[in-house]
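Below is one structure, written out as structure tokens; the observations come after it.
With one protein chain removed, the remaining protein chains of the complex are shown where they sit.
Then we have chain A:
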């Protein structure tokens, strides 16, 4: 269980993370989303024990992470630019990690190298970006971590590799309850992987929720009426409303059945109700706090 409580971290004048608290259960896949510069990477680095928090605490199973080798041995962090020791081959990196991670599994390493068709005797820095990322995954999964922290993990991977990596991650979660924290801008990607998401903006956590709950209680509705639109929307909890010709498009919060039975009593000519995609949720939630997508044509 990961617990981050009231954590604050600033760099000189800049406050990168302000008063953030999150909890992640074992075996969960947590998606950390946010605008650029929201503090996602800082938060991940705090969790990985790379940074020390200014205030609050970061703990895994009740123990602080920073400079705690016992806990850190159970974590693996793949940064947005994976780091390898200069001039090392994949095999040499594996030997390096073997000395650090007591649960390192050599059999698993061989197996993963075969799955990815990786030449483990080649120097990593000569690989392309995508292959380097694959090497990082092979090393990470061979270390058998309990917590895997991924910063923009799919960057540079082709669709086939993405699928392969995803299914490997899911297997680890299903088989031994590995916990994953994943930060990404690619919302489509996290949408089918994560069960819980947190959205950050300017160092703060603005929304944290079970993904399915989030999707089942926010809806996009399109309605049109024969006569002019009655003022029926007042009792509904509307996040966003726009008019395109005679069709109204609204983002509404609440129970799907209640909303549709409410709207239908006004006999709309067109009435469609769609669940939101994660991308839409992200955009509307961000718009709500003033981080709107500016209309360029305005």
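Here, contacts are C-beta pairs under 8 Å (C-beta built on N, C-alpha and C of every residue); 3 or more make two chains touch, one makes a residue touch a chain; residues count from 1.
The working rule: contacts and distances are computed from a predicted model.
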**Request:** Pick from "Glutathione ABC transporter ATP-binding protein", "Putative permease protein (ABC superfamily, membrane)", "NADH-quinone oxidoreductase subunit F" or "GntR family transcriptional regulator" the UniProt protein name of the chain that isn't shown here.
**Result:** "GntR family transcriptional regulator"
**Request:** Quick one: say which of A:21, A:87 or A:167 touches the chain that got left out.
**Result:** A:167
**Message:** Even though one chain is hidden, which residues of chain A still touch it in the full complex?
**Reply:** 27-29, 163, 166-167, 170-171, 173-175, 191-195, 211-212, 215-216, 274-277
